[in-house]
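All protein chains but one are shown at their positions in the complex.
And now, subunit A:
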Amino acid sequence: MSELNVDSTVVIVGAGQAGGEAAAELRRQGFAGRVIMLGEETQPPYKRPPLSKAYLSGAATQESLYVMQPAQLDKVKIEFRGNTKVVRIDRKDKLLELADGSTQKYDKLVIATGGRARPLPLPGADASNVFVLRTIEDVQKIKALCEPGKRVTIIGGGFIGLEGAAVLVKMGLKVTLLEGLPRVLARVTVPEVSAFFERVHREAGVDLRTGAQLAGFEGTPVNAVTLADGTRIETDFVVVGIGLIPNTELADAAGLKIDNGIVVDQYARTGDPDIYAAGDCTNHPSTFLGRNVRLESVQNAMEQGRAVARNILGKNEPYQTVPWFWSDQYDLKLQTVGISGAHDQIVLRGDPATARNFAVFYLKGGKLIAADTVSRPQEFMFAKKLVAEGAVIDPAKLADESVPMKSLATPAA
């Protein structure tokens, strides 16, 4: 493994938030060599969360999504090249082959290739009015069709589908949301929270249908979606939000280990000592969860991006974190910490069946392991601390609104 100096070059493949944060942290840590960031998209690293929120609604401009403006990247000597796809990694010569046939040498390589939206495996899904929602271009195409009264069918009741539904119904579109499973957010939360989001979307006017089995599309461009039970839903366009496929092909072809993502160790290193990886494309060992995990969150992209930069510079700092996530829908702020699923008890604070704010705490053997909070930022912040500490908390106190969260966070309270 070579030591880095001012003549060294760190190349980052993928200019998303993980790649962008790795580049920024290299500079914050005083790295004086070259930092080159190669991205397939045309834009410099940008924040994706607003794509299904303020950018879709028109409240945020494209430039406000950029993590750093191009002039600022130049100023700190982060060489960003957009429209540049890396097609092969030559590990022996430490060389990248680019789509235009040129090559780029590296001393250390960071793979931050993220993921792409999972396409719907159905004939007609490639029609000109069926969209996914992952990039600025995707949203620009959707926005061009957003007029009050237009009918949109959203396929998938995950975070992106639900956020999109909230924005589009507010814009005056007629929104139908189809979820194949019996409830929305089924993979990430408990029935109480799913039922809450189903209720608020229906109250806002979304025609939300769970257990909806897609049969096919009619027309080119698509003018109707058909379901297995014979239902026909007329529509002007379709938005598909059914998950992500990690971009692992480049790493795979280079012989790096892949298992639901590029496998990295706790220092965000691949099996090649000169190649690191960060963000949605990685599968890392989580001390907190006691297993390997691939996360799709900004927090993970940012923290692992920083970890990569610091470890490239020899800091040897393990990437250990408690996952957290947020989602904004209507006036509601969902914030989650930890990962539910392994819990043996849930405790409600507030009533998701009637109110617009509440918290769900997940306990395992009395220990707080996760929480979902809706418009309860204080509960979220203290839960974040308590989950990190693995605190054992009296469920009765957690459920009791008259006991301030703050008092539960004080040791030995």
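The definition used in the following text is that contacts are C-beta pairs under 8 Å (C-beta built on N, C-alpha and C of every residue); 3 or more make two chains touch, one makes a residue touch a chain; residues count from 1.
We adopt the following convention: contacts and distances are computed from a predicted model.
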Its UniProt record identifies the chain omitted here, from "2Fe-2S ferredoxin", "cysteine desulfurase", "Xanthine dehydrogenase YagR molybdenum-binding subunit" or "Isoquinoline 1-oxidoreductase alpha subunit", as "2Fe-2S ferredoxin"
Of the residues listed, A:Leu4, A:Val67 or A:Ala307, which one is in contact with the missing chain?
A:Val67
Checked against the full complex, the residue among A:Thr176, A:Ser286, A:Asn311 or A:Gln335 that touches the missing chain is A:Gln335
Of A:Gln266, A:Gln299 or A:Gln320, which residue touches the hidden chain?
A:Gln299
Options A:Thr103, A:Gln345, A:Gln378 or A:Ser407, residue touching the unrepresented chain:
A:Gln378
Please identify which residue in A:Tyr267, A:Phe288 or A:Trp326 touches the non-displayed chain.
A:Trp326
Contacts from subunit A to the absent chain lie at residues 24, 27-28, 47, 49-50, 67-69, 72, 76, 298-299, 302-303, 324, 326, 328, 333, 335, 375-378, 380-382, 384-385, 405-406, 409
